[in-house]
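Missing here: one protein chain of the complex. Every other protein chain is in place.
Moving on to chain A:
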């Protein structure tokens, strides 16, 4: 089971944190800080895996990936496969990239709730739900389509109706004029 997803930047500022088992706010901060402490001390060109027993308790591992200015971190237990988790980060990032067209840290900061929507489509209650980024995007788009406010729909509807009406009027006028000319 996946215990937590974290995104933080290279200065240790959290950009996204989600714990699938409840943790109080202070504990969350402490966990984020200690994870960052460990990550920032790791050299380049080492493995992306770590044992996280000392931070999250027994039988926990951590996989992280470093993209530009961000660390993506997954914490999970022994029922998951490390390499697969690494690819799950890849799925998440690929999806973000497709959603935001060249995702950068700024996108992630500013569209905080969208990030959560995407994550919820990939990981559900600590289990992997979907790994195809196209499917995830489809689902997310459906949600945002649906949640466009009703008023907007009404505006569009009225707009369409009125344009149709105008078209009809124009068409009728045209036919009439043609008729008249033929006469």
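What we mean here is this: contacts are C-beta pairs under 8 Å (C-beta built on N, C-alpha and C of every residue); 3 or more make two chains touch, one makes a residue touch a chain; residues count from 1.
Quick note on the criterion: contacts and distances are computed from a predicted model.
Enquirer: Can you tell which of "AP-4 complex subunit epsilon", "NADPH:adrenodoxin oxidoreductase, mitochondrial", "Trafficking protein particle complex subunit" or "NOL11 protein" UniProt lists for the chain that's not drawn?
Expert: From the listed options "AP-4 complex subunit epsilon", "NADPH:adrenodoxin oxidoreductase, mitochondrial", "Trafficking protein particle complex subunit" or "NOL11 protein", the omitted chain resolves to "AP-4 complex subunit epsilon".
Enquirer: Please identify which residue in A:91, A:104 or A:137 touches the non-displayed chain.
Expert: A:91
Enquirer: Give me the chain A residues in contact with the hidden chain, please.
Expert: Looking at chain A, the ones touching the missing chain are residues 1, 13-14, 16-18, 20, 22, 24-26, 28-29, 42-43, 45-51, 53-54, 79, 81-84, 86-87, 90-91, 100, 109-117, 120, 124-132, 134-135, 139-140, 142-150.
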